[in-house]
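All protein chains but one are shown in place.
Coming up: chain A.
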Amino acid sequence: MSSRFFARGSSSEEDETETESEEYSTTEETESESETESSSEEEEEKSGVNRFLVSDSDSDSDLEDARRVVRSAKDKRVEELTHIVEEIRNKMKINDWVGISSNFDKLNKQLDKIKRSGALTKTPKIYVKALIEMEDFLTAALGNKEARKTMSKSNAKALNSMRQNLKKNNKEYEAEIKSRREAPEESDSYSDDSESDSDSYESGSEGEGEEEGFEKVKTKGEKKKVPFIEMDPKDISYGMIMKKCQELIMARGRKGTDKHEQAKTMEFMVRVSKTESQRAQMMMNLVSAYFDMTTGLHTHLPIPIWNRCCMIILDLLNQLEKYPYISVDDAYEQDYSEEQEGPTEGDAVTIAGNLLGCLERLDDEWFKSLQVIDPHTEDYMNRLKDEPVILAVAQKVSKYFAKAGAEPVVARISLRQVEHFYYKTEAVYNAMKALVEIKKKEASESAPAEEEETNPAAAAAKATPVGDEEDVPPVELPSDFTMEEDVFKLMKDLVHYIYKNADERTKARAMLCDIYHKSIHNDFYTARDLLLMSHLQEAVHNMDIATQLLFNRTMAQIGLCAFRKGLIQDAHYCLSELYGSGRIREILAQGVALRYHDRTPEQEKLEKRRQMPFHMHINLELLEAVNLICAMLLETIYLVNINQMETKRRVSKSFWRLVDHYDKLTFMGPPENVRDHVMTGTYALSQGDWAKCSEVISALTVWNLLPQKVEVLEMLTTKVKEQALKIYLTIYGPHYSSIAVEQLCKMFEVGENTVQSIVSRLIISEDIHGSWHQPTQTIVMRSSNNNTTKLQKLALRCVSSAQVLVESNEKALALRTGSLREREDGGGKGKNRGDWEGKDGRQGRGRKWAPQGGKVLGYRDRKGGRGDRQGKGGKGHHQHHHRSHGHQDVAYSSFQRRKEAPREMATLSKRGGRN
């Protein structure tokens, strides 16, 4: 009771805003009345409600109907009347005669309206009461001379005119006023009491005013007929059902409407409906009644109701299939007038309703429930098993619309279907297929039992009423639901259909799903090409958040896919961008990060709604491991090679942060989590100790998540060996005068060819100073430091200092003038660069890991900064190579560019020197 009381209390605030448009239902009045009336006796209260409900539903008699329509219209007007009266009372309290007189005019106008509509036989009590009050107040005001003197001019004027008006007006209602004054009802005293609290007063008095008339209706109804729901189906006509149905629809969404009761009545109506089309219509309405049972935006539909709803939709679809002359249209206005006779069987009939909406709602509710249910419980599993049902519904709806030729709608449904499939690997899909088979078998076994009830309505009737929600059987799969043999073909068909028929957003989403699906099936190149050629990377910033999240998830999957394929650079590119944001959980929609200050509770709620259910999660540990390992393989070399450090940018911020962090630790314990493992591996690698590195990395448990664990680990070991070899030669190379290939092969357990290829690359890129001695198969190292004299060393240092000096001069000037550097570049060496960059932006065709791309959820854009830094790094030492780098910028990814450019510059300059 108390909760209900509060509910009323809070909602009464809305009253004032809503009253204008909303009609008051009888139930509500009852409630408001009972609320003010009794506060202790719950029992009585309940019975009161029930009584009213019964009367409400049984009022559906021929005679009553006509009046009831009027009543509801009248209600509205009376409501307004009450409102104005209330206003007048308020004005009286503050002695505002101007307000009173204007409101008085309004009051009269309203009364006229009511009278004109012919709905009123006698003057409303509330009006009379208001007149009396005003009269009293007026005489009091006139009597109080002191107060009149202090009144403002306009106020006094209004008072005078009011006096005349009221006098004139009251003459008309003299009799009523008199009778009322003589026999003041209880309500008066009551209203006096509560005058201080205008809100409750209003509702109280109003409830009372209405009650009388309503009581009458009720008693009449009780005498004449049984409640609608208990009526004999034979007595119900087509029109009656329509009538009743409309009533329910009108009551929908209003405060105090008992949704369960509504659904129950609807269920009954489905059972008693007269024609097939009417049954379909009733089912449609029933579905929306079920959907109404959600309590809020953030909670999901209770599962039993969901099941029931699903069942009805399936029945409805069967109905539509069986009787093809029935068509559904969401813009159609159903004629609910009572007099009509049902259309003859077989005629084309349209019913109002939105099948697509139903499907989407069903799907959304399912999704929402998964967000909420604890993923480690049986419930979650059971819920997941409902997925085929949705798919079955989707399939049927899609079939229906395909027949109607509504391509965009079918495309939308296809997207829904795609969104159910894209994250499923082949194995999962097959498992689901098996489940469907089992379910179908079960369904066919239980079918004979129901056979006698061929009527779908009877089946619906058999379902337990909404009241007890405990044991609702899970929905049975329709027997004609089929799943495509091959998930790839299925995806292909759906996606291609969408590409052909859908709008941009649907297409983009379908594309992302397609890419995602391809990546989890190791089809990296196709996935990448799709992504790059569709230019989603550039466009994704302008899309809605859900799509951006999907984009991020897709990027993560492509990264994982590239990693499994051994494409470390690509993997790193995809993942580092995601990890660069530092909010990996959020941008993958797999958990809400701790509170940020800049978020309101609404935003937080919204974010919660976007979360992915557990079964769609991408394992974050695996993702982190892959990201860090990629970074390790690519960047450990810069950890040891100080020369390169200067010119290089640290690409993977997360990796370097970690390195810095672990550097500060005094002791390093045995590795526990992913980061520990990778860092231990990194230290081993930086010593050239591949065995330890690979051992530590392989010890990670996350690899068990990969189906191709063995291959991946093998690939990793090979990569680690190669890197270790490189690092070893870079660090220890200068200490050798010559190394035999054989020895290296033994040390790193790699083939001769690999050693040769790696060493050759190092020699070409001048990372080690040495060359092959072919006849003996050894590398002859030539240490540059030993031969230089002290003077030479000093000279070198002097030169580099001079260079620094010039450079800082240039920088200083650039700061003053703005863009000396650019202009100079533009004039001479670097002109191409600017041009190309421009084209890069505009053209944007073809494949690139677009450097602009990947930023998500509106985090800052780095592009400008990156270009700048590039320019500076390149220019300082090797001006004359600028042009070629400009070229390179365009055609290849920013990442590769970063990786390769400096080394290449070194080579070029050396070669240049030689020539």
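Heads up, the rule we're going with is that contacts are C-beta pairs under 8 Å (C-beta built on N, C-alpha and C of every residue); 3 or more make two chains touch, one makes a residue touch a chain; residues count from 1.
As a working rule, contacts and distances are computed from a predicted model.
S.K.: Between "Small ribosomal subunit protein uS5m", "GM23863", "Eukaryotic translation initiation factor 3 subunit E" or "Ubiquitin-conjugating enzyme E2 2", which matches the UniProt record of the unshown chain?
M.R.: "Eukaryotic translation initiation factor 3 subunit E"
S.K.: Who touches the missing chain here, A:348, A:381, A:668 or A:799?
M.R.: Candidates A:348, A:381, A:668 or A:799; residue touching the omitted chain: A:799.
S.K.: Of the listed residues A:175, A:348, A:533 or A:740, which contacts the missing chain in the full complex?
M.R.: That would be A:533, which touches the missing chain.
S.K.: State which residues belonging to chain A touch the missing partner chain.
M.R.: 525, 533, 753, 756-757, 760-761, 763-764, 769, 771-775, 780, 782, 784, 788, 792, 795-796, 799-800, 802-803, 806, 809-810, 813, 817, 820, 824, 836, 839-840, 843, 845-847, 877, 879-880, 884, 887-888, 890-892, 896, 904, 909-910, 912-914
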